[in-house]
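Of the protein chains in this complex, all but one are displayed in their positions.
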């Protein structure tokens, strides 16, 4: 007798996310949101409320993205469209987070780690998804970033306040920095910093992120990397966060800051290959490789990079040169590296401003960006198998949730995607999505987003 | 037998807006939205569905404002809050116009002449009010201004486009300039200009306005006044507008531009006392005084002016110095001068940015500004009676609607306000509103605005 | 017996600047700074203190440029380098003018009409050259432009004052506007404008220039063309200037402004083909062609235009599209057109900022620009003979100095250039300079500039 809501997938080639070889002609049974049986060539196809014929198809775990910002941080950082975005969507930010989580899920990323967004909207969206009120990628949320100020500060829009009202700017900054994690931490006594961080970890967050270096990068023509906290203050922050059982994510952008967070034992290091185009010494690469923590690097595809270089685009600086060289050496040295896109959801008006070169394989494209990451990593030195594990199991390990996520194994949460072509032959085949199953439910991806906000193209008066 | 909806006001002191003396112990009967009987000390008090005891009170025509912009043009011109305002309210601009018309009505201005706002929202609001779907001041609308560009141009926000998305900016500019009246007219052949203006007067506008001089004033530290059109192009524009039976309103800001529009026979000249602080020669003052067209000057109260001067505020330049001197001489010379505030409705966030000095007797305060105008004109040389007529009958004459508006006379539309104190004793008493009646209906002013938009104070996420 | 300082040129092919055919095997005798004998194939070669063997060479009148600004107005207009330029050279502006006149002469332009530069430096340089104290092109100077404000105003650097001290900015603005011709004229009563212009024509200027349209073009993304003066004020200005016996030069930038100055009878109309990329109606082209005044258009070479277009450079807007189309039609219609470059001398630091595309055939290159004009005009429709006359005799006619300049004829001032190749075969051969003779003196062009200022490349501490 089949269980209500159960799903059987028969005859599929399963890449289960472990180190094992692909399992051909596998059958998978899902019940109560979990994988309950997985067998190679069973005598009988599995039966279930829903039976999927997997022949000629490929299954793998749903992707996990170790670094997203569901709200559009990109517009904010370059001062182009930020005020417009915030004014238009203020009051609907939770809905924006949900819409973003749906875009992510639509393209096969079943879990995202949102490493920085205002607390109330992101926690609201997370909870609405967890409770099943809203469909979307599973969200693990950091809330505000320790040491990052709001959109109307130097961290995003240097002169944003000269173009907006004070009440509006104050309201948004306060929302972004809640519960008091903004730049004033840099000026505080160590004990006061500790109090703030303690208060933060006692809120309902899942992970915590620290700005080890500044966020001024887009404010200036000439790049730099200031340190935000002294070594002893960082130690204290790490101790509070990790002492509270939370994984600690770091933002670094220089050789010295990366060296520091390794010494301090970071859990996940986003864009750790970024060093303001200074080539990392081999000794640092070796230190990264020997480290148990996980890097969440930002590779770009050759197509994206060449397109930017052809038009002399400033972003070419991000994924090319020393940053790519650093990453290649990390791969060769065998460092722990998992999928992270830093993606966000931009409004339809903002999207219209992008040039074709900016849009092709855009690494920050929420949803599709995960596949670009896989492709870019293979171009940079990963094998396809390494890339697929980097986008599934390894993210789960990095965040300590591999007991329930990241592989297709009995007892784990049933997040799985079915593909029309073999991702081990070409990781870009992950884009050939046939079905997305999350929590044991087949997602109607065509219907997403089901409550469009930023993707609405209107004619307004 | 009393008519449904009829109103009788008995025992009131009536300042009827004509040149006659106040009528004490007057009775007024309103039926079907019109005044039908007005008598001094009738034998019996009038009867009606609603009877108002006017003893101890004063009645006068509802105020008319010859120059408003119901949408917040102020925020746009100084680049402080403009993007925020447009992004927040795009799609609700008609509602904003209605809300503004309600604020205006709430304070006793029963008719406004909106001399420049995007066509679709302002015409939409006008029609909704005319049809009785929405309560609000009666609107006569100019739609777009001939020769004014949209908010994301030099006419409002010099660098607004560097902070917004192109699609958004284009959409708003296009809305504002519809049907093609923006700055490109300055570059066109005279015949092409004529075609555009012809198309404009064939839309559903009530009046038309021309930018004779530029709108760059807030873009630069050092003020100037460029001419937008050559003399022959202006002649052509005047001819088309007035030939279509529309009153022509002019924007001037210099001696020479004022001289020109008098020669060309403008109907209403807004802020015609403004001359970039250059004292107008007496010969020009005499020319203004001899002219049949109407000036709609912008006086400020002493309290406002002194407050600004005390803090060295840039706006002090607007109502003081030569601009006040010009106006004083116009008054002494007996020029035609009627009430105009250039007022608009700002958002609650924008309002919070004003300093106390900016807010005290703010001439651009929609609704209350009309009373500040009366006070300021008396301080500048008008008698109270002149001021009251300037704020009622004279606006109606200027716009050629004195057959139905502007006085309390039998057969005219029943727009009347009741006051608790004598406005001839002190024109500031016009603020002591007891009742506002428009179209023969007592307005529930306390309930306005009844669909708050820009006045909503929210806590948003 | 030969006269001291006399020069004989024998056996040369002479293009004398009249409508006649080239004179082969001509002999030319120069005495006391003038041409005294010109003969075709004389029996004997002429004798003189200096005898030049002209065989195989070509002679033509020295070039005249109807529109230069010897100081670097370019840097000022785009806010890029203006403060630096002014601060570095303040106190040496006369020397800069002289250096510029030397660069001009070095490349064969023996006379320049400086249509706008601060009075004291330009008149100082003019006089020093006239007195023979300094070598350089002969200068006719307009001093300040009627209605143009100084460098620290909207006419040049919109926000320049936020980056400089007030004293410095005031000092320079005052110098540029002397004797009070800046933008305040736009705000004045007509009689006050007349007084200022009268005062101006009574100074020691040779010509006068009026800004009919604004100079904001580089201040804004979106182009426009405001009128600076009303028709009657313009009439008054024309009357005063031409009444004082001075030629009147106009700055226009739109269809309507060009139409106006033709009606008013301008003498020289600089860049009159420029119309903010709006195609002039054929009726206006015909009006130009029928007009006795002279256009001084700004063509660009195909090479320059294509280079700019290839890199999407903003300047491509200047010489291409409708502006070129306007000019082509003017040429076809037979309009009066003479050489004008609008060239200036930039500092060596500023020059280093130009890209190769900006530098190739740069029309504003002082000296070399004259030859680019000839080439560009031939590419746009002139015959070589028309171009050569446009660059010599026609400028002299336009400015009413053809009794002494512009052709190689007996009795005229001996300004002549010798070329190594035939300019009628290819006007670019004018760059193949063999000798430059001005006022009957062979110029040591290799030694110019002999007092380098802006061309000094230093290592400074």
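What to note about this one:
As written, the chains take the letters A, B and C, and residue 1 is the first residue of each chain.
One rule holds in what follows: a residue touches a chain if its C-beta (ideal position, glycine included) is under 8 Å from a C-beta of that chain, and two chains touch if they have at least 3 such contacts.
These numbers come from a predicted model, not from an experiment.
The chain that is not displayed touches the following shown chains in the complete assembly: A, C. Checked against the hidden chain, the listed residues A:50, A:239, A:276 or A:360 yield one contact partner: A:276. Only one of the listed residues, A:36, A:51 or A:190, touches the absent chain: A:190.
Checked against the hidden chain, the listed residues C:4, C:19, C:44 or C:461 yield one contact partner: C:461. From the options A:115, A:137, A:254 or A:305, the residue with contact to the chain not on display is A:254. Only one of the listed residues, C:108, C:124 or C:449, touches the absent chain: C:124. By the touch criterion stated above, the residues of subunit A touching the omitted chain are 149, 153-154, 158, 161, 183, 186-191, 214, 220-222, 224-233, 254-257, 259-260, 275-276, 278, 280-281, 284. For subunit C, the residues touching the absent chain in the complete assembly are 79-88, 90-91, 93-94, 118, 120-121, 124, 160, 162-168, 171, 175, 347-350, 352-353, 458-461.
Just so we're on the same page, only the chains that are shown with their structure count from here on.
Arrangement of the chains shown, judged by which pairs touch: a linear chain-to-chain path with two open ends. Centre-to-centre spacing of subunit B and subunit C amounts to 51 Å, using the average Cα coordinate of each chain. Subunit A and subunit C have centres, each the mean of its CA atoms, that are 61 Å apart.
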